[in-house]
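Have a look at the structure that comes next, please.
Showing just some of the chains, left in place.
Just so it is clear, A and B label the chains in written order, and each chain counts residues from 1 on its own.
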Amino acid sequence: MSLVQALCLNCTLKRSPEESNTQSLAAVVMDALAGEGVDTETIRLVDHTIEPGVVSEGVTDSDEWPAIRERIVAAEILVVATPTWLGQISSVAKRALERMDAFLSETRDDDETPIAYSRVAGVVVTGNEDGAHHCISEISGGLIDIGYTVPGQAWTYWNKGPGPGDEEWLTTKERDWSIKTGQAAASNLLAVARALTAHPIPAPPG
Amino acid sequence: MSLVQALCLNCTLKRSPEESNTQSLAAVVMDALAGEGVDTETIRLVDHTIEPGVVSEGVTDSDEWPAIRERIVAAEILVVATPTWLGQISSVAKRALERMDAFLSETRDDDETPIAYSRVAGVVVTGNEDGAHHCISEISGGLIDIGYTVPGQAWTYWNKGPGPGDEEWLTTKERDWSIKTGQAAASNLLAVARALTAHPIPAPPG
């Protein structure tokens, strides 16, 4: 039985090596998957050049999307992790979804099955302020549109509650619920990924 | 092997026997499921008294939610079909989601598995005007929150395009794409329902 691959797109606005709250909470999900024998990888998208566009091929010579897309297509499990700004997903997350719009017309080499069918996706959200549920709906909605299956409760989040303040995921003491929920997300992602590996979604009729 | 059950909640604002555009497009999905041997049922919610609230039990003597909830819980496949008003889901769809908020703390009798786990859900949207993608994201987001799995491309929609006009789903001649997409939605819902029946999502860890 081939190894299950899981890929996390960390959509923080902070370039390496700056510490990323989003990376840290996403690691809860990815570590739980690794603990179940899944082969995991995380890409911090902001460290790479990803041009605006809705195509899979490179838009410019420096466009790194084609190589990142290869990793996405290879992974049975995709985790999109985003910070929250103005209650919405980051522009980095939006950029990745936008490029994945091309999946709408891409099928597997061997048949007419859309490229994202039988792949599963989950969402991780961190924020200083409120917005996580909406980020989860937006990312899930976009990924369902192009063919990903989103398992029940395949998400976790943390934010500080209303108003300004310095507290972040990396400094808070209130971590238990977000960690437990992230571990459940990993369990649900893996269960559905395995179910769909055993019983793949066929090409649509007609 | 027991029969797969599929339930459609038609969230039109129009009471029976008035013709419902939403019912008609939802029937494309339900008929395709029935054609595959699925036991299908559709409830037009506006014909029933459903009180505001977030509990499973009846809120008043006339509250019909408990009986409707029984049908929801029995179905492996749930289809939420809504019209679009102001670019958003109907208040009838919102009312149903709100009552289903109670699922967050409900588990199956025999173990700690949340009641919506291994159930799949899809979305059908009709509208005079634009708004379908958002309705799909809102309903999918709400159902993922409480534990439903949303298969890739488990939706279809129709609307007229920008601006006012009398054209509706029941009178348009541009039906082919919405019908084909609805049949694909049925295929994807059934494939994932069967995969999760064979390999159910276990209770979350911890």
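The working rule: contacts are C-beta pairs under 8 Å (C-beta built on N, C-alpha and C of every residue); 3 or more make two chains touch, one makes a residue touch a chain.
The structure presented is a predicted model; accordingly, all values stated were derived computationally and were not measured.
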Whole-assembly copy number, given 2 chains displayed: 4
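Going forward, only the chains that are shown with their structure count from here on.
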Centre distance in Å when chain A and chain B are each reduced to the mean of their C-alpha atoms: 25
Chain A residues touching chain B - in the complex, by the definition given at the top: 114, 116-119, 133-134, 136-138, 140-155, 180, 183-184, 187-188, 191-192, 194-196, 198-202, 204-206
